[in-house]
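Omission of a single protein chain aside, the complex is shown with its protein chains in their original locations.
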Amino acid sequence: MSLAIPNGLDNSSERPGERAPLVLGETTYHDITESVCKVAERPPGWGWGMGFLTSIALLHVLGGLILYLIYTGVGVWGNRSPIFWGWPIVNFVFWVGIGHAGTLISAILFLFRQEWRTSINRAAEAMTIFAVACAGTFPGIHVGRAWLAFWLAPYPSLNLWMWPQFRSPLLWDVFAVSTYGTVSLLFWYMGMVPDLATFRDRSKNKWRRMAYGILALGWSGSSRHWMRYEKAYALLAAFAAPLVLSVHTIVSFDFAVSQVPGWHTTIFPPYFVAGAIFSGFAMVLTLMVPARSMLDLEKLITIRHLDNMCKIILATGCIVGLAYGTEFFIAWYGQVPAEQFAFINRAAGPYWWAYLTMVSCNVISPQLFWFKKCRTTPWMIVVISIFVNIGMWFERFVIVVTSLSRDYLPSAWAYFTPTWVDWGMLIGSFGLFFTLFLLFCKLLPVINMAETKATLAKQEHMAHGAGGH
Amino acid sequence: MSETKKTVHGIMAEFTSVDSLLSACRRIRDAGYTKTDAFTPFPVHGIDKALGIKPTKLPWIALVGGVSGTLIALTMQIWMNGIDYKYIISGKPYISLPAFMPVAFELTILLASFGAFFGMWALNGLPRFSNPMFTDPRFDRATDDRFFLYIDARDARYDSEGVRKLFADTGSEYINEVIEDDTPTKIPKPIFMVWGTMVAASVIPLLVVLTMRVTNSSQPRFHVFPDMDFSPAKDAQMSTSLFVDNRSMRPDVPGTVARGQMEESLDVLTGIDSEKLAQIDAPRADRLVRAYFFDDEVAKAEEVAEVTEAEGEAAAPSVMDTTPWVKEIPIKVDAALIEKGQQQFGIYCSVCHGLNGRGNGLVNQRAQSINSPTWVPPSNMHQDSLYSDKYPDGKLYSTITNGIRKMPGYAGQIKLRDRWAIVAYVRALQKSQNASIDLVPPSQKAAVEKAVADAKAELERQAAEAEKAEAERKAKEEKEKAEAAAKDAPAE
Partner (left out) sequence: MSEHAAPDIKPADHPAFQLPASLSALQTPLLFGGIVALLGGLLIGMFVSYMQPDMPRFGMSAYLTAFLYVLTVVLGGLFFVMIQHLVRAGWSVVVRRIAEFLMLMVIPLAILFVPIILSLFFPNSLFAWTDPDFYTEHGISQSVADQKGYFLWEPFFAIRAVFYFFVWAILAMFFWRGSTEQDETGEVAATERMQAWAGPGIIAFALTLSFAAFDWGMSLAPMWFSTMFGVYMFAGGILGAHCAITLGTYLLQRNGAMKDEVTPEHYHDLGKYIFGFTFFWTYIAFSQYMLIWYGNIPEETEWFFYRQEGAFGTLSLALIFFHWLIPFLGTMPRHIRRNPHVMAFWAAYILVMHFVDIYWIVMPEARLLDGSMATFGGIFGVLASLLCVAGMSSLIVGLILKLAGDNRLVPVRDPRLGESLAFENI
């Protein structure tokens, strides 16, 4: 049963023709069950408690500020003419972007048969759903009368006698983000059912058994069920892969269908998607690197996993850099004065500091990942990932605020200043995110045990096979 | 396992590795068993072949979901934005297929995913919380690290001893009967209560919405945000301390032109042929431009004074006669314009000039009856001096606009184009008084002639009646006279 893989915890090198193991140490199927279940079964630790209390406090900041906003009106934000899309939309695009890594890891890497996804996909998917929840908050309150946000839905209304405007990209957003949230949730839950069954079967407590039993839907591990389950999983992956692309594409349409200089550019769809993957992976790394050591999961989330994610960050960082460059070149080549001004203003105007932050965090800092040392040293990964997160927030800030602050009418030009409510909501949204994430760590299986066992089985098979030849 | 009363569903065997499970699977398949199943903690590649499991129909369910998603989205958008509630946005057609693609795509994915997700659970017969397999505590490890193989008792070849022997041959260390799950089927009360509460709670929003949809209350609603419900906006005639003049209704900003009232041509604005005027009286042409295009109030007052007071000095040729008036109405004249003119004439002019334009409107009648000393009788429009050869259209327009003698200017009351419409109607009115029957098109001639004949007959009848009445009255008078005379006579 047990499988001896003669190596330490570094599996980041791989000779061509061999495949490095993704589950390390003398790990058995039962060890995988143990190490994942104990995260949820043992009583919450001191660190978790502190983290949870902090997050809850921040969540209350968000909740309180939303109430204050609704009672007082959107004037509490720094949004002023002509910058009507200030931080709320920046935060929305930022969080939606973060929400792209999870489904990308689960769906696209699944389709590409990247087996290293198995031990990180669960947490990344959870992160996706929580990030989409954070993202959805902002347009919801940005409509001003949040209690009428349901008017966005195409329902037959006897009071309004009208339908939503389907030629508006903002409505496409409603459909895209809600579809994405729903499908991600289904995908996440479906992937979790066999592991919930494991939780159920390990429960000593009757109530716990019952709760997980209901969530596990009576999963028994029957081969017929597995066969349909795998088919459904592959189908959902095939649907989710274009869905991931479509969501940030549609978010980019919010900007690109307009005629605002700096927004109306055709490269926005792929460039936004690349940026979203970039920021999403950065967030996964920011969370997973500390989590793997705190939760003792180093044998399952190995250096190789981190290494691969760093490479994806490097690749998407280069794509984003290429897109920045292309935009500048075409602004000059196109010879449209408004467009040229928008880009010069972006880099050298009053927001030069934001642009500089964006370029240095997004394009320059990931270049360190060309060095293997940087890709395999956990603390360096965390530092660079945090830089990327900051840079991607600033990218959205640069796009939204610099273009809007320079209207076609120079008398309307303005400079954006965030209010304390803007700051509070941005910080509070992290409270929402971390509260949900910490609850997830405590209550649900953080690693896909079934898939990791399948990876281990394959690894074992390959090792035997190689020995047999 | 010796409880014979319980129903036996089949026999299961435990294995510790994938390879031993797979070889056992092949053995029972080759032994001819068909109602078999394996239970594994993770999907085992190749077990469907080893057990002879057929591929699933799930992709078809997803396809149906996806296609219906596309169709629903396209139908919904075309109907909502293209048919039921049309309005133009950013110059796009009502049915803008490129703009409908994103939502169509999203709904396709959503419904296809629903198809795959719910289809999978339905085909698997889940959720199903009671399963005889779960009765054996050892089966808990099926989700951990053990593999189980199961042969159902309904299998045609099923025979308890044979199956046990077969399993023992495959090297299984644990073989057991699968028996009926006899745990109580009653749902525990707390679960039921939680579930019931949740269902009840989830209905509340729906009920609230439904109540709001059907209630038609006259009570003021609860005000959550008083400053939004009771806006501090002022009504038209209210006073305010915000502005120096204390009026809450603000006057138009100088230079404001009401929608549809923008007129580029000075000729249309003034009724004066400005090109000719520029040749004969350049300073006045310049003044006109200042007055009408640069909102020069002084110039406008001078101009208005000149055209209204001119009539006083009748001896010298007045400004009214020297001004090169526009000869014909400078805007398009059609039936609609004349109808508009008739309506406006009826509203503004007829009170003095009379509905037929003969200058005997109600105001005039009243003024005459009280012998008003300052009253100047309104003009009769059916006099030679007011026909278009003597009184050009532009002059008539100017008169309506700026007034003449006692008549005030109507520029403030009557819109620009409507003033020209009145000019057109007055011309029609003038023509009607001198019209010959030859002007009437042949198709309507008979009707007109009949109407004229009817009117004549009516007049004759009235005249005859009047004559008769007169005659009667006279006769009566004579009679009374005669009677009076007769009365007087005896007295004499």
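Worth pointing out:
To keep things simple, chains are lettered A and B as they appear, and every chain counts its residues starting from 1.
Following the convention adopted for this analysis, a residue touches a chain if its C-beta (ideal position, glycine included) is under 8 Å from a C-beta of that chain, and two chains touch if they have at least 3 such contacts.
Please read all numbers here as calculations on a predicted model, not as lab measurements.
Residue A:T266 is the one among A:S81, A:N205 or A:T266 that touches the chain not shown.
Of the candidate positions A:P242, A:P290, A:P350 or A:P378, contact with the unshown chain belongs to A:P242. Note that of B:H45, B:R247, B:R290 or B:R358, the residue touching the chain absent from this view is B:H45. Panel shows chain B; residues 18, 22, 44-46, 49, 59, 90-92, 98-99, 101 of it touch the chain omitted from the view.
The chain not shown here touches chain A at positions 14-19, 111-113, 230, 234, 242, 245, 249, 253, 256-259, 264-270, 314-315, 318-319, 322-323, 326-327, 330, 332-336, 370, 457-458, 461.
Assume only the chains that are shown with their structure count from here on.
Within the complex formed with chain A, the chain B residues making contact are 16-18, 37-45, 47-48, 51, 53, 55-56, 58-59, 62, 66, 76-77, 80-81, 84-85, 89-90, 92, 96, 99-100, 102-103, 105-107, 109-110, 112-114, 116-117, 119-121, 123-124, 126-131, 133-134, 140-145, 148, 188, 191, 213, 225, 228. For chain A in complex with chain B, the touching residues are 1, 28-30, 33, 71, 73, 154, 158, 161-169, 171-172, 175-176, 179, 182-183, 186-187, 190, 194, 197-198, 200-202, 210, 213-214, 217-232, 235-236, 239-240, 242-243, 246, 250, 253, 449-451, 453-454, 457-458, 461.
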